[in-house]
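The complex appears here without one of its protein chains, the remainder shown in place.
The first chain written gets the first letter, and so on, giving A, B and C; residue counts start at 1 in each chain.
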């Protein structure tokens, strides 16, 4: 009975059924993610073209990134995807405790990622890896590599921060009870979060693993 | 030529039930509405303003070009004028106009839905659009930007002294609005169709908006990223397209045109949808080759992504790439030709009524044919090398985007005006405006083909004297064109107060949107419709009195 | 359309049983790519690391993002971006790889540019 009430409360105009509404949310997010694929794909294409034009400068530049931070961050994000997947599944199954715990863990991993990233940025700045005057490497094309390093990690961090923000809001709403666990928002957030994770999965080999051998 | 409006207005219409316009009142009921019909009107207001702003740029350009010397504008002022004209017209008028006004209003009505799939996202999208528009106007007020709407590097990143950052930010933000709207449309078409409304029963306008939305979702983010790259390079000095550090300005052009060529289809595909609705209704005939029309729309939106390199034949791109893009560009001409032929063939054995929307539609077909055929010239590598960056190109894309898209916008507005406002526009004036638009357009832009082949480069505020005669012709034509644009705004506004009340279906059209009252109630349909037939179920065999004829047309839907 | 929410694990333990193996797989792949980066493979280092990235992405997409559910609509939406991305890469490379050498960037050094940040024009 409360289940039915909860489902009715989660249903919004103009949907006819909650099932369809959930499908709509997932579909809408997937279309949006298709758009995000093109967004990051555009930058990755630019990166790829320059990498094929200037392989040596890019390899030399990639060696300068901090692989420890990069690897730790990859592990953090992949783990956050695990907790996010569990949270979304938990919400769909109506498991309140699991959902809340896993959302909190996801947010924590996300913030952990940003903290590590902050340390890494600080190190990069002290190592003069910001393109411009006083840049550390000699090959001018190495500056292009670092242009992409800053840009791509920066845009990724913005995406991740958005995800953290939404996860926090949804978590608080679920905790207070103002948002039903049946709401499609959890699954939608999950899809977005996994996508942000996937972007990093590709940034990691491109930015950190080049020129190591 | 007998109009149907005059005969159709039903005297002594029944007392009006509350419509979406009157259901709620107060400013907040408009600014916080999630009703797609009201949001369409919000867009209409905003886009009209931008049309005037962008139009002011066009006026400045045409006055300046009256003489070969720089009389009115300095070089920098002229560069800012055409850049601003381009930026505003492309991103704040042409791209949002038909999808966001007519699409927003009609899409749920045409598929028998209560609203778009994500109504609040729809409202958010309008606010984002307004924020972007605010940034664009700020760009103008803070001195403007002088890079051309194409933002080519390294001029944009290192040399321009205009406010590039604000302009890029404006376009970037408007992209969010475009993507949000497009996601909404796609989800709506997939998930909100009325029972019985299968894919191949959809009106072509819905197909067109659907295909446009796909293009928007997949192309706009590329523009967003490339503008972000420009922004970062200019604002923070990080090199991305900087030739001093091994950067490649041609790569920028690839990415830019990957968006901007499909953007042309964002502007013109919705027009195809509008024209299909108008031609069928006023020829009283089923559209010729419905399936081919659908495939043509989808084919255009797919192959439209693969032809961008024809903007770059002289850029330093390799000859191999140029030839590949040339082949693809010729191939994309085929579905456009199919559409023109099919509209023409729809007239065969019809009962053609020459009301204003039909005149706009016929004008569209003519202008679009010229625009499309000159596209063949531009797809030919050697000819394009001569005419690219000249007035030939200027004329070509204005034929498609202004002759095409704007004719369709005005025709569509007139056609659905009774549905949107519940009032009939004055038919005589509208016919006059439609004819004037066709000829004014021709006078303005046809001379540009000639001076383009003669070698007049675009974006010149001073030019050799031998081109003056053509510029004077174009500027004179522009005066006619300007009146043709302003006149409908006048009589549309007039009709809001003095126009006659419109019945639910004044044109005897078959679409679902005509099965509800004019203007529609807030929830669109009193009882949700069920569809049992394909679209355009017109019967030209019987040419009886209009009132009788209307009953003979099976509406697409029924009230269960 | 198939419904969502069917055939989903309904208990906490069931959820972990479904997700933890995927995570373990991701971690194994992470170690593999890290080790692979230090092997001397020439150009194949890139191939290997991107291949592993694709494998990781596939795991996440199929299991975490639920694309294993037989919903054609979602699969279509998920593929659309990739297809158009492939077009973008192919046709751009059709230009970049076939240009004559003097028309590649970096062939000539332009005069240093006046009103830009003097960044990095001098490497010494």
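By definition in this document, contacts are C-beta pairs under 8 Å (C-beta built on N, C-alpha and C of every residue); 3 or more make two chains touch, one makes a residue touch a chain.
We take it that contacts and distances are computed from a predicted model.
Here one chain is missing from view; checked against "Thiamine biosynthesis protein MoeB", "Dihydroxyacetone kinase DhaK subunit", "cytochrome-c oxidase" or "NADH dehydrogenase subunit L", UniProt names that protein "cytochrome-c oxidase". The chain we do not see here touches A, B, C in the full complex. When the missing chain is restored to the complex, the residue among B:128, B:379 or B:433 that touches it is B:379.
Only one of B:81, B:110, B:338 or B:502 touches the absent chain when the whole complex is considered: B:338.
Across the interface with the omitted chain, chain C contributes residues 102-113, 121-124. Panel shows chain A; residues 56, 138-140 of it touch the chain omitted from the view. Considering the complete assembly, chain B touches the hidden chain via residues 1-2, 75-76, 78-79, 146-148, 150, 152, 154-155, 158-160, 243-244, 246-250, 283, 288-289, 292, 314-316, 319, 322-323, 326-327, 330-331, 333-334, 337-338, 340-342, 344-345, 347-354, 362, 365-366, 369-370, 373-374, 376-377, 379-383, 385-386, 388-390, 450, 453-455, 457-464, 466, 468-469, 540-541, 543.
In the analysis below, only the chains that are shown with their structure count from here on.
Chain contacts here are complete: no pair of chains fails to touch.
Here A-B and B-C are compared, and the pair linked by more C-beta contacts is A-B.
Put simply, the C-alpha centre of chain A and that of chain C have 13 angstrom between them.
We define each chain's centre as the mean of its Cα atoms; on that basis chain B and chain C are separated by 35 Å. Multi-chain contact residues of chain C (touching two or more other chains) are listed as 73, 80-81, 84, 88, 92, 96, 105-106, 117, 119-120.
Shared interface positions of chain B, defined as residues touching 2 or more other chains, are 190, 217-218, 222, 237, 239, 244-248, 251, 255, 258.
Taken together, the chain C residues at the contact with chain A in this complex read 1, 3-5, 8-12, 15-16, 18-20, 22-23, 26-27, 30, 33-34, 36-41, 45-46, 49-50, 52-53, 56-57, 60-61, 63-66, 71, 73-74, 77-78, 80-82, 84-85, 88-89, 92-93, 96-97, 104-106, 117-120, 123-124.
On the chain B side of its complex with chain A, the touching residues are 34, 108, 113-119, 179, 182-184, 186-187, 190-192, 217-222, 224-226, 228-229, 232-233, 237-240, 242, 244-248, 251, 255, 258. Within the complex formed with chain C, the chain B residues making contact are 154, 157-159, 190, 214, 217-218, 222, 237, 239, 243-251, 254-255, 258, 305-306, 308-309, 316-321, 324-325.
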